[in-house]
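This is the structure I have questions about; it appears just below.
Omission of a single protein chain aside, the complex is shown with its protein chains in their original locations.
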Amino acid sequence: MATGVSLKKYKASHVIGRSIVNVFETLESEVRSYSRSWPVVFDRAVGSWLYGEDGRAYLDFFAGAGALNYGHNNPVLKRALLDYIERDGITHGLDMHTTAKRDFLESVQEVLLRPRGLDYRLMFPGPGGVNTVEAALKLARKVTGRESVINFTNAFHGMTLGALSVTGNSMKRGGAGIPLVHATPMPYDNYFDGQTPDFLFFEKLLEDSGSGLNEPAAVIVETVQGEGGINAARIEWLQGLSELCKQHGILLIVDDVQMGCGRTGPFFSFEPAGIQPDIVCLSKSIGGYGLPLALTLFKPELDVWEPGEHNGTFRGINPAFVAAGAALREYWTDDTLEKATLAKGEQIARTLDDLVSEFPSAELTAKGRGLARGLELASGELADRVAKAAFERGLLMETSGPEGQVVKMMPALTISEDEVEQGMTILVEAVRTVLR
Amino acid sequence: MATGVSLKKYKASHVIGRSIVNVFETLESEVRSYSRSWPVVFDRAVGSWLYGEDGRAYLDFFAGAGALNYGHNNPVLKRALLDYIERDGITHGLDMHTTAKRDFLESVQEVLLRPRGLDYRLMFPGPGGVNTVEAALKLARKVTGRESVINFTNAFHGMTLGALSVTGNSMKRGGAGIPLVHATPMPYDNYFDGQTPDFLFFEKLLEDSGSGLNEPAAVIVETVQGEGGINAARIEWLQGLSELCKQHGILLIVDDVQMGCGRTGPFFSFEPAGIQPDIVCLSKSIGGYGLPLALTLFKPELDVWEPGEHNGTFRGINPAFVAAGAALREYWTDDTLEKATLAKGEQIARTLDDLVSEFPSAELTAKGRGLARGLELASGELADRVAKAAFERGLLMETSGPEGQVVKMMPALTISEDEVEQGMTILVEAVRTVLR
Amino acid sequence: MATGVSLKKYKASHVIGRSIVNVFETLESEVRSYSRSWPVVFDRAVGSWLYGEDGRAYLDFFAGAGALNYGHNNPVLKRALLDYIERDGITHGLDMHTTAKRDFLESVQEVLLRPRGLDYRLMFPGPGGVNTVEAALKLARKVTGRESVINFTNAFHGMTLGALSVTGNSMKRGGAGIPLVHATPMPYDNYFDGQTPDFLFFEKLLEDSGSGLNEPAAVIVETVQGEGGINAARIEWLQGLSELCKQHGILLIVDDVQMGCGRTGPFFSFEPAGIQPDIVCLSKSIGGYGLPLALTLFKPELDVWEPGEHNGTFRGINPAFVAAGAALREYWTDDTLEKATLAKGEQIARTLDDLVSEFPSAELTAKGRGLARGLELASGELADRVAKAAFERGLLMETSGPEGQVVKMMPALTISEDEVEQGMTILVEAVRTVLR
Partner (left out) sequence: MATGVSLKKYKASHVIGRSIVNVFETLESEVRSYSRSWPVVFDRAVGSWLYGEDGRAYLDFFAGAGALNYGHNNPVLKRALLDYIERDGITHGLDMHTTAKRDFLESVQEVLLRPRGLDYRLMFPGPGGVNTVEAALKLARKVTGRESVINFTNAFHGMTLGALSVTGNSMKRGGAGIPLVHATPMPYDNYFDGQTPDFLFFEKLLEDSGSGLNEPAAVIVETVQGEGGINAARIEWLQGLSELCKQHGILLIVDDVQMGCGRTGPFFSFEPAGIQPDIVCLSKSIGGYGLPLALTLFKPELDVWEPGEHNGTFRGINPAFVAAGAALREYWTDDTLEKATLAKGEQIARTLDDLVSEFPSAELTAKGRGLARGLELASGELADRVAKAAFERGLLMETSGPEGQVVKMMPALTISEDEVEQGMTILVEAVRTVLR
C-alpha cells in the first residue's frame, strides 16, 4: 500500500489498469526519459533489487545514476532514518544548527577529511548536484574576478544554466534557450586516442597571450565521465591537469558528484592522483539513502562568501544528514568497501574484456574504473538493443556517451559477487543476442 | 540520540561542548546565515515548535521559509512516510514509474487540477525551487525562441545562474561572478506608491518598437514577494499583467514556490485573480514534510520538451511523493484549511494594524495576505532588533526586503489560533521594546 | 566625368542606360536604403544643392544625415583640402604625429575647448560614429569595472555590436544575431507625456538595492534624438540626468555625433544645460567636408588606456584633419553661425507651427531644436507620402522615429534664409497634398 492514507483510491486505480498508465502519459511531460526504457511500475526495492508492482524482480546495475552506492534502502541507514523520524528530529532546517547536522559535520571531519589530510571548508549549496556545481562556479569566479571556465569534451555537470554551460551534450545545451557562452571546451584525456601530447592545445592557448582564450577562473573536471560514456582519465593526466592549473593560477574543481563516495574505489575519486583540488563537488550518494544532499568543499582561503550570498531552501535536510553520517561511519572508517569495490570492478572488467575478445570485429571497448564500468558498442542503436535485451532478462542498465553508444554498469557498491555474476551473465547473453 | 550508529561519538561530542560549536565554525563556510541569527543547536520539532538541545521550545513563525506549511513532522504525513520507508518502498527513482509516483500524480490530478478546471502538464524538474524556475525559463525560451525575460523589482527566484538572473537583490546577484544579462526588471505593483498607472512603463516599452526592450519570452512573477519584503500584488494588478502578457504573446510564469500550497489561502496564490498562468513553479511545501520536491506545471501546448532534454538525479524522491500526496488528500479536498488560513491571517493583520496605530510616528507598515505577513519598520537595523527581541522571547521570525526592514511572519498553516496569539503577543512586546 | 581615368568606360556605360541601373541592382546588397527613396543618380553638389546626372537640382534638407553641417563641398574647406592634397601632405597617418594633426589638435584646443572651459583628453577612435561610441563604452567599462550601460528609449548610436546594444530600434537590433544584453533602456524625456516625474523609474531602480538593475558603468544619451524622431530633451532634464549620474557615480556619455558641431545652435549640444559630460562622442560634421572623422573626448582622469589598447587603421585621415581644422577656424571663432542656426531653426519652427494649426485634426506635432527639426504625422505611411511628395518637388528629407512617422528637416547650417523658405514652401505643399 502506498501511503496508509489513500487505500481506497489506490486499490481502485489498481483495478482499472489503463487509467493508471494514463496518469503517467496524460499528466507527466514529454521530458520523462527513463520510464520510456523501462515500462514497469516499480514498487519496492532492497539492496540491488527493485520489484515491479507485479512482483517481478530487477537486478539494478544503475543505482540511481550513482545516487545509491549503498544500495536501495540499506538497512543500517534505514534504521537510523526511521529512528530519527520517529523521534521527531528536525526534518527541514535550512542552515540552522541542529544536532543532526553537527553529527554529520563531525563525521565529515573525522571520517573523510582528517584521515586524508584534506583541509576544506564545507558549504551546503542546495539539495542536488547542480547546486554544488553552481556554487563552485560562482565561488571560483568571485575569488578570481574572472568569468570564463574551462570544461571538457563530453562533460556532464547538470541542467541549470550555470551547470549546463559547462556540459557538453548538444541536445541538452540546446534546451537552454540562450547562448551558453562562458565556458570553452578542452579535449578530455585520450580524446585523440593518444595522437597528441596531453594538454597540447590547452597549454599552448594559456601560454600564448594572443590565443584569444579568455583567462579562466577555473577548470571543472570529472575524473571519470559517467554521462559522457564512462571515460576514465588516467591518473597522470589528472596530475598534469592539477599542475597546469597551479602554474596558471586557475582553480581546479573536481565534480565528484557521480564518481565520488567510493564509486571508483576510494571515497574521493581523485585520491589515487595525490592531488588536492581547490573545490570539490559532492552530491548523489553523499546522502547515503538516496535523499537529496549536496556539499561543496573548498580550500579555506577560498571562503570569501558573504553570509547568505548563496542560499536555498533545501540546504538542511536533516534526515539526509542522519543517513549520510551513518553511511560515512559504517563504510568509510576502514578500507573494506574500497577494496571490495576495486575487486568487483575487476570482476566486471574481466567479463567485458572477454566480450571484446569474443567479438573482435564488433569494435567493442571495455571502459571504466572501480564500479563505474562501460561497454562501448559501435553505435547507440546497438547499445540500446543490448540494454533492452538485458532489461527483458531482468537487468537494469542505462546507456551513455554522446551517441548513447556505451552500456553503463554502475551497480551499488554493496552488491555481492554473486549478484555481479548474475548481472554479467545477463549482459553476456544480451550482447550475444544482439551481435550474433 | 542522533542516528543509532554513533552513540559513543555522539555522547563524547556532547561532553566537549566547545568543540561542538567548533565544528560549525571551523568546518562550515562563512556563507551560513540563519544560524548566525539563532545561536541555538536545534534538536527536535513538532507542529509549530522547535526544541533546542537544551530542551528550550521556540515558536516557529518562519516555517522553513515556507517549506513547512503543514508544520514540523506533521503526524499524518509522518505516519505515511514511516510506513513507506518501513515497507521498503522505492526511495530514489529518477523519473521511473513507481506506485508512489502514480499515487501522487493522481492526487495532483484529482485534488488540485480537476476541481480548479486547470489543464496542465507536469514535470519534475529536480528537487528544489531553483530547478523549477530554471526549467520554466528554459521552456519559455524554447517555446518562444526568444531569450529575454521580464522580472520585477525585488523579485526572488533562487541562486543558480538562470534563477539568479531574474532575482533583484544586488548582493546575491553579485555572487554570480558574471554579468546577469538576460532579464530586465519592471516595477512591481505599487512600486511608485500609486503615482503612476499600472504597467505604464512596461506597456509603453512593449508597444514602442524603438524602445530597445528585447522582445520577452516570458514574465516571471510572485503574487506576493516573500524575500522582497512581503509585497502583495493587488488582484487587479495580476489580472492586468495576465492580460498584458496575452496581448503581447508573452508567457506568464507564476513562481508559486513560496506563496503556493495555501500560504495565502487558496492552494495556488493566483486563484483569486481568476487567471491561468502559462507556467507555474511549485516547490517548498509541495513536499509536505519538508523533503525536497519541485513541480513545474505548464499548459499542454507548451510541452515541447525532447525526452531527457531537462533532467536531474533527484527528480523522483518517492518518500516526498508519499508525504506530498498525503498532504494533498488530507488538506485540500475541501476548503477548511483555506478558510482557516485566511482567518488566522486576519488575526495577525489586526495585531499588526494595532501596532501601526500605536506607533504613528514610527513609519510602520502592515503588509501581506493570508499567512504571509510582514511588519515593515523604518530600517533594517530596527527590524533586526525586533526579530532579535522576539527570538529572546522564544519566537522565530526572519526579516526580508532589500534592506531587511520587514519582519516576516510565516507560521505553519496548521498553527492554532492560540499559538498565533502567543506569537503576536511576543511580537508586540518586541516591537514595544525596540520602538519605545 | 567621373574620374579622369575611365572616360571611355564611363561614356560607354552611359549609353547603355539599363546596364547602369543594373549595376546598382545586381551588385549592391538589398541592405541599401536611401537609394530606394530617391531613385536618382546624383553627380555633383554645392552648398545645399545636389544635382542629378540629368542636371536636375535637389534642395538638401538632409545634409548627409548630419554629416554636412557646412554644406556640400564648402568652398573654404575645399580650398584647404585641394591645397593639402596638391602639396602631397600626409594622407593616411594612423596615429603618427603629423603637421596636419597638430594643426587640428591646436584648433580643437583653442577654438573648442579653452573658450568653453572644457578640460578634455581626446582620442581618435576610428573613422566613424560607431568607433567613438564603442570607444566611449569600452572606456567607461574599463574605468568603472562595471559592464552595464543605461540607454534611452528610441536611442540610436550605431550598428556595430557595442553601439547596437545601446540602440533602440528593434529591426536594427534584430540584425545583431546574438542577444544584445548589456544595456537597459530608460524612458527618455517626455516619454510619458509628462505623466510622471523625471527619472521616476530610473532613480528608484538605482536607489533600491533589490531592484535587479545591474549597477551601470555609464549612461549614454543624445540631447536630441535624431533617428528616434527628433525628440529634444529639455535642458532641465539633461541637468537632472547629469546630477543623477554624479550622485550615483555613473559616467555620463553624450553622443553628440549627430547633434554636435552646431546642429542645435552651440557647438556642443549640451552647452545650454551647463553640464560637462564625462565623455563626449563626435563624428559626422566634425570632419567638415564629409570625410570620415571621429573624436572621443573625456575628462583627463578617465585616460586610463594602455597605449594601443584601442586602435584602428583609419584614425589619422589627414585630409579630414585639414578640413576639420579649417571648419573650426572658419565657423567657431565667434557666435555668428550659432545665432544664424537658431534664427533659421525658428524660421522652420514657425512654419511647422502653422502647419499644426492648419490641420488641427491631423495629430501633427512640431518638434526639435536649432536646425534639427521634425514634423510628426499620425503614421509612418503619411510621413512617407509627405517625404515622397517633397522629393517630387525637389526637396530631400528623410523620415525617422520608430514607425518612421517623423519628417526630418536637417539642412546644412550654412543654408540661406531664402533656401530655408524654398524648402518650407515645398514642405507645406507636400503636407497639404497628403493631408487634404
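Lettered A, B and C in written order, each chain numbered from 1.
Criterion: contacts are C-beta pairs under 8 Å (C-beta built on N, C-alpha and C of every residue); 3 or more make two chains touch, one makes a residue touch a chain.
As the structure is a prediction and not an experimental result, all values here were calculated from the model.
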Practice prompt. May I ask which residue of C:217, C:238, C:254 or C:340 touches the chain that does not appear here?
Written response: C:217
Worksheet, complete the sentence: Touch with the missing chain holds, among A:55, A:117 or A:212, for A:212
Discussion item. List every residue of chain A that touches the chain not included in the displayed model.
Written reply: 147-148, 151-155, 166-171, 173, 179-185, 187, 191-192, 195-197, 200-201, 204-205, 208-215, 228-229, 401-403
Worksheet item: For chain B, which residues reach the chain that was dropped from this view?
Response: 178-179
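Following the convention adopted for this analysis, only the chains that are shown with their structure count from here on.
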Discussion item. So the centre of each chain is just the mean of its C-alpha atoms; given that, what is the distance between chain A and chain B in Å?
Written reply: 29
Worksheet item: At which residue positions does chain B touch at least two other chains?
Response: 147, 171, 179, 182
